[in-house]
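With one protein chain held back, the other chains of the complex are shown just where they sit.
Coming up: subunit A.
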Amino acid sequence: MLPEATRYLKATVSLFSPNVFLNASKLSAHGAPSSLQTRRNLRVSHCFAARVPPQKKPREKVEIPGLEMVTYGDRMHYVPGLAKPVYPPWEMSFKDPRYYRSPPAQEMALYKDKPCYVFNQRTSILEGVRQAAWLTKTHVRPGLLPHLVSLAAKPENQLPDQDERVQNAIKHSRFWDTTEPRPRKEKYSNTLLLNLLHLCATLQPTHPAVGRRILAENYSLAATWKRGEDLFQIRGRNGLLHCSMDPLPRICGEQEVLETSDQVLESFYPVSPTIDLQQVSEGEYPYPHAHTLYFLETSDPNCQLRPEQFRAKMIMFTFGNALARAHKLYGPQSLLERPITVQAVGTNGRIFQFLVFQLNTTDLSGDDGIKNQAWLDEDVELYDFAKVRPFIKRKEVPAGLAGYKPETFSKFLALYLHGAA
């Protein structure tokens, strides 16, 4: 150990040199040149040390092809007036995994010249729902289909004491779940969603199909499709995915599916539909069918999504799930015999967005033909206020839960029971 230590110290010591300007300006942590470091003269006081003028850029070397440079390489020592010899970079003769540098992107095996536009869970696209509809070749309709909503109106599909239990769930998530005065938004929205899911799952004795489902957290999604000449990809880890063993039944009849081919997708000139997408150059599970996706608002300060962008993200991820399922079931053919339906619910703790997406075709290259369909119910409030303190700046505001709307939970329940009831 000792000789090694002395060797190491000798190496450090040989850097000792009095009165030397250490030109450390070419070093950084990664061994790459950086101009963050500068020259220091440590033998004088700070005031004089700072008086060095800023470093000038070195003279640009001009390469004249065909002109042979006379270098001092042959003479093995520096000669003023001759050029500095340039040697080819040294490569190790054997492969050592500790010192492997990956080739630039152009020389990698999977490189493709065409750019691929990637949508991930933090993407916030400029035009919101319209851009998502164009990218997925979807016709978006406001409001949910009435036969879905009437599912929850039937008495056998309702919970005993439904309103009271939902209000208890809201109060639990908003008031009782913490030792601090108020729970934070990410916490209460998460608790509220899990409570509501639990309430819906208590219907399992009467609806046995509910038991053939499972919740998956933090799943990763990857789906690719071609639109026009560009490749698009969705990748990401999302919120909650509710998967089931049986697929969801189709929402919309054949006739209406054919009618969508007459509708035109909205365009938003001059903004290209690929704006805000990241440009990149190019497993058996017993519950295979994606049933519902649950989206929560993230607390990440870098990606605050406005409501429009949040709905766009819901559409894109629902589409991604449906597309992945379609590729798995039907392979590369374009028209699906049975359309794939996926649902999504997004919430910020108080306001809910419901989405039902039906994938009719995977032929997304052109703008005409059969389109996919989506029904989007925007900004449905579950309750108006859930205030902790009764007085806010001398104005009397009722503490506790106020303005509870039972229809929202019945929609939630309807989406949950769809396919099981």
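What we mean here is this: a contact is a pair of C-beta atoms (placed from the backbone, for glycine too) under 8 Å apart; a residue touches a chain by one contact, two chains touch by 3 or more; residues count from 1.
Assume contacts and distances are computed from a predicted model.
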*Mind telling me which option in "creatine kinase", "Growth hormone receptor", "Large ribosomal subunit protein uL2m" or "Protein phosphatase 2, regulatory subunit A, beta a" is what UniProt lists for the chain we can't see?*
"Large ribosomal subunit protein uL2m"
*Among A:T206, A:S272, A:Q304 or A:Q333, residue touching the chain not depicted*: A:S272
_Selected residue (touches chain absent from view) among A:P54, A:P142 or A:P181_ = A:P54
*Touching the hidden chain in the full complex, which residues of subunit A are there? Just list them.*
2, 5-6, 9-24, 26-29, 31, 35-38, 40, 42-43, 47, 50-51, 53-54, 99, 126, 268-272, 274-276, 279
